[in-house]
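Every protein chain of the complex appears in place save one, which is left out.
Order as written gives the chain letters A and B; numbering starts at 1 within each chain.
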């Protein structure tokens, strides 16, 4: 595949499948302990850049959606200047939730309890009868904001007081995904999964295809499970690519279901790229669609997963647009994965569980564990 | 309204709406901490006079109902001398629940397990085969009693060993409600609500009408939200009154739905009185009915509420008796309140929550918080 090797930036050169000699799975406590979970919420989900959505979800000023990060309800809204803002969904008066719907459109944010009103930029603009309170100044009570940034069209928030700047965080993969056109894509479908497994099992599962032959017979037929090659092998961004059989696509019909998402030239670009973006994003880049999993850990033993299927904006109005062909395919594969993740969660809870040996085909799960442990130390 | 000012005892004179300067809502832990909740159960609900019902519920000897106080199941029963007794619903033999139904009529209290039998005064009167046990004396095994008293026809219990006498507790409001005829009233309807909010949010919500314009449009039309005046402004009993529009009543039809509950003379007595009786009673006195909320805190984040609508005993058999007109109205208003209480509970759980400033219209919630904090210190 020389065509790819020259066009890809950085190069998708084949790397040796290596893992630390003797790498083993994580000890039990990382999957069951409420204390470890609380530490993760604090060190990872409250202190690092976390995916909450895509800019196309709130295209116009006043569009908003609600996201859950580290147990917090956040309002993500496009303000009147067109900028995206993030606020805690908590009134400064008596603490009420401000917004109840998962998404919608507003001209201002008004509390349903006592009608305190905030602008889309978070400033308190109305507080009935508070002028009678000596010393009360509306300027002292804006909504609590969260840091927010965009990468490739995706919206990330960071609950830390002084976060690492977003561009610095993504520096090592700057430009790497540019040909997929990610900022311009639009999601056609979202499915929400409620998985009874620790969030790390979802990452470890995503990061290897050792299980594909047995767990995903339909997938393996179109994309051979031994074709995996990795090009990001350490740090917060991990993954690589697999071959798709000639003239096929990862759909129920095995045929492409939409316009190519990006500009792949004339080549027969039959690859699928799978990357895990620490700590809560799985990015699957297909020729004809992009699938994104957004994880919301709920407890040591439960994870909510929002899965979106993105397509080229021009694809939507064409006669050959058959998004369900991809959605149904991955909904089937997703459920196969969640099932084995849930089985792992059950077994790891046993006194008989002890860390087991990773194979050479599990070098990415091993690298993911290693990066994770560094964040927790 | 001079007629009222002269008739009311004590006087419903207008008081200034004052709150401690800078009064703010309670810190987060008071709404979410299991430790605070356990402390409340011990210091407040196990040590103070708590509403369990009204004497009309058990009119005849042998009538009983079961009540939950501080996690305890209590049997409240009228004994053969006509006195009301309260007992823990626990057999002295092997600890079984004695009574399973919520209410009913018995001639004695017999354990469903081994048929130990207690009189309505709590004495053990039958214990099969126990005579064979050396030293066993039935007199040693009466039911465990709780202190019980009546105020204005309402039944209160106190789980403390040596409680403050009931008349002393209610001394400051002795006679204040006499014209409403409370001991003689009867409940026509009880609705049980399961609210996902801390019990204190229910009190704070009840204690102000700052939220009425936005939350209760139907109520505000009949009883203007800016007509509130308070006459009990500190201590365990708090509240005041609001005007009802001329010739109206707080019902779906806006018309009176029953005989007046009390003796209001010839005046057009268009007022509704709202009082919170610490720690678990809300007393709403209307011209044509009396509504009582009885709170049973279940956890920091959950409260059961029994709401009763009481009417004059002579009203029940009259053609003009339309109790549903009031019940439907307040069922609607209640649900509007529970909803904003639940929104508050959600928001207060956030790391972003901090005590917010009370307005002048929230002087009673501020006074309630102050009295509560004194009980907990």
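By definition in this document, contacts are C-beta pairs under 8 Å (C-beta built on N, C-alpha and C of every residue); 3 or more make two chains touch, one makes a residue touch a chain.
Computed from a predicted structure; not experimentally measured.
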Contact partner of the left-out chain, one of A:150, A:184, A:215 or A:245: A:215
Residue in contact with the excluded chain [from B:44, B:91 or B:209]: B:91
Which residue of B:115, B:174 or B:332 touches the chain not shown here: B:115
Touch with the omitted chain, as defined above, among A:25, A:96, A:187 or A:207: A:25
Residues of chain B (touch criterion as defined above) contacting the omitted chain: 71-73, 88-98, 100, 112-115, 128-130, 132-136, 141, 144
Interface residues of chain A (partner: the chain not displayed): 21-22, 25, 204, 210-211, 213-215, 340, 343-344, 346-353, 356-361
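Just so it is clear, only the chains that are shown with their structure count from here on.
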Distance from chain B to chain A - Cα centre to Cα centre, in angstrom: 49
